[in-house]
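This is the structure, below, for whatever I ask next.
Complex shown without one protein chain; remaining protein chains in place.
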Amino acid sequence: MQEAGVNLVSLGIFAWSRLQPTADRFDFGWLDRVLDLLHEGGIGVDLATATASPPPWLARAHTEMLPVLADGVQLWPGARQHYCPSSIAYREAAAALVERIAERYGKHPALVMWHVGNEFGCHVPACYCDRSAAAFREWLKNRYQDLDALNAAWGTDFWSQRYSDWEEILPPRRTPTWPNPSQQLDFHRFCSDELLACYEQEHAILKRHTPEVPVTTNFMSFFKPLDYWKWAQREDVVSNDSYPDPGDPASPMKAAMAGDLMRSLKRGQPWLLMEQTPSRVNWREINLAKAPGQYRLWSYQALARGAGGVLCFQWRQSRAGAEKFHSAMVPHGPRETSPTWQEVVRLGTELKELSALQGTPVEAEVAILHAWDSWWALELPSKPSLAVRQVEQLESYYRPLWEANVAVDFAPPARDLSKYKLVLAPSLYLVSDEAVKNLVAYVEAGGVLVLSFFSGIVDPSDHIRLGGYPAPFRELLGLRVEDWLPLAAGQEIAVAAGGGAARADLWSELLSTQAATVLATFQAAPLYGKPAATKHPFGRGAAYYLATRLDPAAMAGFLRGVWTEAGVTPTLQTPGGVEAVRRGGKLFLLNHRPEAVDVVMAPGGDPVRLEPHGVALA
Amino acid sequence: MQEAGVNLVSLGIFAWSRLQPTADRFDFGWLDRVLDLLHEGGIGVDLATATASPPPWLARAHTEMLPVLADGVQLWPGARQHYCPSSIAYREAAAALVERIAERYGKHPALVMWHVGNEFGCHVPACYCDRSAAAFREWLKNRYQDLDALNAAWGTDFWSQRYSDWEEILPPRRTPTWPNPSQQLDFHRFCSDELLACYEQEHAILKRHTPEVPVTTNFMSFFKPLDYWKWAQREDVVSNDSYPDPGDPASPMKAAMAGDLMRSLKRGQPWLLMEQTPSRVNWREINLAKAPGQYRLWSYQALARGAGGVLCFQWRQSRAGAEKFHSAMVPHGPRETSPTWQEVVRLGTELKELSALQGTPVEAEVAILHAWDSWWALELPSKPSLAVRQVEQLESYYRPLWEANVAVDFAPPARDLSKYKLVLAPSLYLVSDEAVKNLVAYVEAGGVLVLSFFSGIVDPSDHIRLGGYPAPFRELLGLRVEDWLPLAAGQEIAVAAGGGAARADLWSELLSTQAATVLATFQAAPLYGKPAATKHPFGRGAAYYLATRLDPAAMAGFLRGVWTEAGVTPTLQTPGGVEAVRRGGKLFLLNHRPEAVDVVMAPGGDPVRLEPHGVALA
Partner (left out) sequence: MQEAGVNLVSLGIFAWSRLQPTADRFDFGWLDRVLDLLHEGGIGVDLATATASPPPWLARAHTEMLPVLADGVQLWPGARQHYCPSSIAYREAAAALVERIAERYGKHPALVMWHVGNEFGCHVPACYCDRSAAAFREWLKNRYQDLDALNAAWGTDFWSQRYSDWEEILPPRRTPTWPNPSQQLDFHRFCSDELLACYEQEHAILKRHTPEVPVTTNFMSFFKPLDYWKWAQREDVVSNDSYPDPGDPASPMKAAMAGDLMRSLKRGQPWLLMEQTPSRVNWREINLAKAPGQYRLWSYQALARGAGGVLCFQWRQSRAGAEKFHSAMVPHGPRETSPTWQEVVRLGTELKELSALQGTPVEAEVAILHAWDSWWALELPSKPSLAVRQVEQLESYYRPLWEANVAVDFAPPARDLSKYKLVLAPSLYLVSDEAVKNLVAYVEAGGVLVLSFFSGIVDPSDHIRLGGYPAPFRELLGLRVEDWLPLAAGQEIAVAAGGGAARADLWSELLSTQAATVLATFQAAPLYGKPAATKHPFGRGAAYYLATRLDPAAMAGFLRGVWTEAGVTPTLQTPGGVEAVRRGGKLFLLNHRPEAVDVVMAPGGDPVRLEPHGVALA
């Protein structure tokens, strides 16, 4: 580890059955030795609460703790994470274990951070068992107080769903056709909260023992089941697991986007890249290896986008078990000749030189809005078009900014946005009254907002905001949507904008502009000549609206026009595939291409040469 | 509603939980007010029995009423139609509700028609629970009387399936491989009958209270689970829900075919288009809007094909629930500017002018045979080729007639066919002795019959009719099929017919002609030169046989030859995409193309101009 420059180790994440071999026996001796040894070597420990996977004896004693899917299928022990988040037996056993661990290691000098659970919800984001049903009802009572309020919020007059007693309410188990959408949406909220309650139970115990030791749990980038805005508030440090597919050309963009989200979760505070693979994962159908340099490149990318540290899963590649083909810092074979080990050592050495970056911020002039409840609601079935997917919509707005090296934050829709010159809202389908007020006020005060189609459609109960779409933003945008005309899979239509021609797909709609100016028009029946993009000056700012999905080049052109007008300055103009990010006074140049590239930093200046998948700091 | 020309409203279809909020409390006040209001406005009511979706309290009190799939998965409340059709609790509660409704509203002046349930079987066409198993056994006892008869009908000697006791018999639940086909076929019959028993229970109550008020339930076009020939006999009026996909170029043809089926179900009696969408549905992956004019066009098409009225689902687009994105006559936004509302008003206005059509018949000289038991049996697994699908086969015969504006009825195989000049039987796999006699007698008396491959293969128990295929029609056809040679997916072979060349796919077979004349031959090994189509004069008529699936142009040519010889007269020759139908002295011209078309009505006459998706009556 010293050879590889390791200074922090996550420990004991799946150790429960070794720490507590039976219900009434604990064995901490081996863990004592590991912590002591690491401490002697000058290495800190991110110590896990070890509750991510309950031991076989617990599952056998309490089969009611096993999770159940929507179709009644029970999940059994034999892998990991086989617990119902609402299970009393699981929670009690987990609390008892964490109590012991906190007590024993809270004062250990190696302890740097607590690591609660592991990738909460990754395999079992929801449980539909009777115990979960009861917990869901408690959660609903808390939210709605009385049954009439719930009936109203869920629109139970439709399809004869009116409840006459709390006990009639169930999770959205397998039904003959789509379950009530508001019920589904609330169940999404409940599931995120119920796992958060598991986290918080452990968090409370740890804070009682060691109020000063930071607590984290590892996130999974844009992970739909958990509302990370809410979760991040309960963490001291945000940490993330990042496994971009080396075979996917969009991976550098996606990883950048995940990094920006992580940084934004706690408003710019540094985050940890908790897990990444040195080379290959094992869980895809085909697991491509990282190209030479790519491990280093993506680690630098995380630093550039605000990470305060970089870890790997895993230290030593295991001989047995379900992840033995997942790459590790120490391979199965001799490490001296292993290209992976060489990359690991190189990065470890270089990281020491970068300590000046610690704690420095990343500044952005643009924010993209993202909300988990809107994501959940948008992707429920029974929509005009299920081809509208939240993350794809985010990516279609993020990509042109990333390609142009425009720094971006993510923000929840009700957060104060006054520091941003430009705010983008791609398919922000569900909006609260508070978010509406916030966005309107932002523009009024001089902000520039771009809203896409199918935004502002429903309230937090997934009820239509009546009066003409998008009702809460009609005045802001100076228009009304009369009708939606989703496009068929593969269908493309022409769009004309300021003399230029573009293609559009996915969605079209019939707009009536009132006060808005038309920037682009559809060029195909039945919308020939009708607006496809508009602008509306409002207060001291302006609100743009985009009624379709433009082809990538046209989208880049559209957004470039908007950000230029809004006064946003890109970090640097670089060749395609080269990412430039500024942090802590350093300019990171990241070459995602498999060949060498020259980057000109200033007109007339000498070019900087980047090796294939190379990195430069200027 | 008056602005839109509405004169009939379907009401209360999913109102159970509002009408009976708990087991012992009823609340009809709100419904009283709605009926009174409609009546005051001069609008009639198609009043539902409200049993389509049981309320939560009933499902909670009787969890045994919830349906169970073949693999044991239980369906839960939260959507709609969550009842086992054989459930005693459901049936009793439904009967009690209908009794109350019939009593309260039977004499209401707004009442025009009763609407039982809703789209019976659409989500839960079959239940496999223990109660269903018991009901299935009762149904089988009724059909077979003794167990030996059942063992013989199911061929239980095969695979050691002989039953020694009625209690051993089960629905075809999930089995290691295909369940017994005769068991599956009888289960199809049972499921259709069991839902029909639900309908009939309500029908009997309604008729007891109001013998004079017509009763309907809404059908779903070619809906496989229910034998609509049988169901239609128990209705006073046939009604249908029709949701053609605007994105499917075959939709006009399919909608025409559905209309012809509906008209045929009660031998030409007018039917109701009970549900259609003014613009978009919400349940496809991507829901394309109807083009301007298409709502009107397809409504006229229904009238042309025998409808006595045209309704929409739904009046007002709901704010909440699973169908809030389904278009409605009254949209979420202001209706004045809504293109959909404008179309709704236009059609409402025009329909008043068409009252002369009421009750007029549609005359057809051609019948296509269709039988639900044959459909069920044909599509059971373990066949020479599962690529032979019933509706596709029907369509391949219907399409050329539709394109040539030849009027068509559908008929069950045992119905008197003497009024038809031509009868087509596409893959009529299962035939009863009665049907065989009927078809032979039809040809003998001068009729012309076209039979396709894989017709007349089994009896109503799905037992092979031995002696050489198709055993019951060999004499009629003057040939024998020695062997089937299904074609691989994508495989095409050449066919020669009277100097012309055609392609064929899906199926080929080795025919020995005895008395038949060869009309076309296969042109590929191993069937080179062997017959692909034959004709056999029989009695005063003729029987044609088609041993493969011809390409569409060749199929059109083949059928044109046959109908011309049979003396069938097309309504009018029109350009492609323009449909011509005669009803009640009116000639309907329906332009399914997105551009204007000129139609010449008589040689030398002035053309009639049809707008894009336009309609003309001549």
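Every chain is named by a letter (A and B) in the order it is written, and numbering of its residues begins at 1.
Criterion: contacts are C-beta pairs under 8 Å (C-beta built on N, C-alpha and C of every residue); 3 or more make two chains touch, one makes a residue touch a chain.
The structure presented is a predicted model; accordingly, all values stated were derived computationally and were not measured.
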| item | value |
| --- | --- |
| Of A:V6, A:L35, A:A89 or A:V124, the residue in touch with the unshown chain | A:V124 |
| Contact with the hidden chain (one of B:V112, B:A134 or B:L170) | B:L170 |
| Which residue of A:F26, A:W166 or A:F325 touches the chain not shown here | A:F325 |
| Absent-chain interface as seen on chain B, which is shown | 71-72, 154-165, 167-170, 172-183, 381-387, 461-464, 466-469, 480-489, 510, 512, 525-526 |
| Chain A, residues in touch with the chain not shown (by the definition above) | 14-18, 21-22, 50, 52-57, 59-60, 67, 72-82, 123-124, 247, 279-280, 282-283, 285-289, 291-292, 317-325, 331-334, 337-340, 594 |
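What we mean here is this: only the chains that are shown with their structure count from here on.
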| item | value |
| --- | --- |
| Centroid spacing, where centroids are CA-atom means, of chain A and chain B in whole angstrom | 47 |
